[in-house]
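Only a single protein chain was left out; the remaining protein chains are all shown in position.
Up next is chain A:
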Amino acid sequence: MTLDNPAFIDELPLGSPSRIVRFRHSLWSRVLGRVGSGVVVLWAAVTLSFASLQIAPGNIVNLLVGDQLPTPEVEAAIRAEWGLDEPLIVQYLRYLWRILHGDFGRSYVLQSDVTSLILSQLWPTLKLTSAALVVAIVFAVTAAVLTAGRRWPRRLASAAELVLVSTPSFWLGIVLLFVFSFTLKLFPVAGDKNFSSLVLPALSLGLSLGAVVSQVLRQGLENALEEPFALTVRSWGCSDLTLRLRHCLRHASLPAVTLTGWLVGGLLSGAVITEQVFGRPGLGKVTVDAVLGKDLPVVLAVAIFSALIYVVLSTLVDLLYLFLDPRLRTRNR
C-alpha cells in the first residue's frame, strides 16, 4: 500500500518556520530520549554491581580486600568507606552517590584510588582502540569501494577477509611481531613509547574488525549500485569512483555504522589479549590483573565503565544515522 503520511508531509509549505521548529524539536527530543535511556542503563549497571557484591558468598570485607590478608586497620577503613555498619539501603544510596561523583573507591590490592587508576590506563586503551578503528575503517572502505560489483577482485577480497575474520587477533599479533619486529626489525617488540609501537597492535586488532565491516559495506554498496539513482548519476557523466564514493558509500554506511558501533564496544575486551601480546599498558591489562588478584573494587568499576562505553557508542551510532540519512530527521515514528 502507498503510505499517505510522507506524501502528506510533502504538501506542507516546505521550509516554513513550523516545519523547522518541528524538525529541531524532534531532533532534540530524540537526543534527550537517548541520553535518558542511557542514564537508566548506567543506573542499572551500578545497581547490579552493588547487588553482586551483596549476593556473592563470603564476607564483604574479605571480598573487597582481595588476595591480601586484611589487617584491622584496612578492615576499619573499608567499613568506614562502604558504611558497612549502616542499613543496606543507606549503603546503596551512599554507593550511588559516590559513583555519581566519580569516586569508585579504593583498591586495597594496588593501594590506590580506582578512579585515578582507570583514568591513567584509559588513554593507552583509547589510543589503541581508536588506532584499530582507523585501521578497520580504512581497510573496509578501501576493500569495499574497490571490489564491490567486480567479479574477480570481489572474490579475492572476500577470501582475504574470511582469513582475517577467522584468525584470532592474538595469533595475528604474534605473526606480525615475528615478521615485522623480530625478522624485519621495523617496529618495536613491546611497550607504548611512540607511534611506531602502536602500529602492529592496531593492525592485529583492527584488521579482523575491518574485514567484518568490509563485507557488510560491500553488500550495501552493491545494493546501492543497483538502485535507479546510480544509473542517473552515471548518465551525468560521473566516473564510477565518484558514484561509489560520493553517492553509494553513504547508503552503504548505514548498516555498517551499526555493526561498527557494536564491534568497537567489543574491542575493549579484545584489547585485553592484544595488550598482553604486545606488552602494552591499558584497561585490558588492569582488568586481567584485577580479576586474577580478586581486586573487586576495580572489577566493579570496569563493569560500570564498559556499560558507559556501550551507552556512549550506541548513542553516537543513532545520531550518526540522523546525520547520514536526512529522511530519518523529519519522520516522527
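Everything below uses one rule, namely that contacts are C-beta pairs under 8 Å (C-beta built on N, C-alpha and C of every residue); 3 or more make two chains touch, one makes a residue touch a chain; residues count from 1.
One rule holds in what follows: contacts and distances are computed from a predicted model.
*Asks:* Out of "ABC transporter ATP-binding protein", "NADH-quinone oxidoreductase subunit H", "Transketolase" or "Septum site-determining protein MinD", flag the one the UniProt entry gives for the chain missing from this complex.
*Replies:* "ABC transporter ATP-binding protein"
*Asks:* Given the contact definition stated above, which residue among A:96, A:174 or A:324 touches the chain not shown here?
*Replies:* A:324
*Asks:* Of the residues A:63, A:77, A:190 or A:238, I need the one that contacts the missing chain.
*Replies:* A:238
*Asks:* Of A:123, A:229 or A:262, which residue touches the hidden chain?
*Replies:* Within the whole complex, the residue contacting the unshown chain is A:229.
*Asks:* In the full complex, which residues of chain A touch the absent chain?
*Replies:* 1-8, 10-11, 14-15, 227-229, 231-240, 242, 246-247, 250-251, 324-327, 330, 332-333
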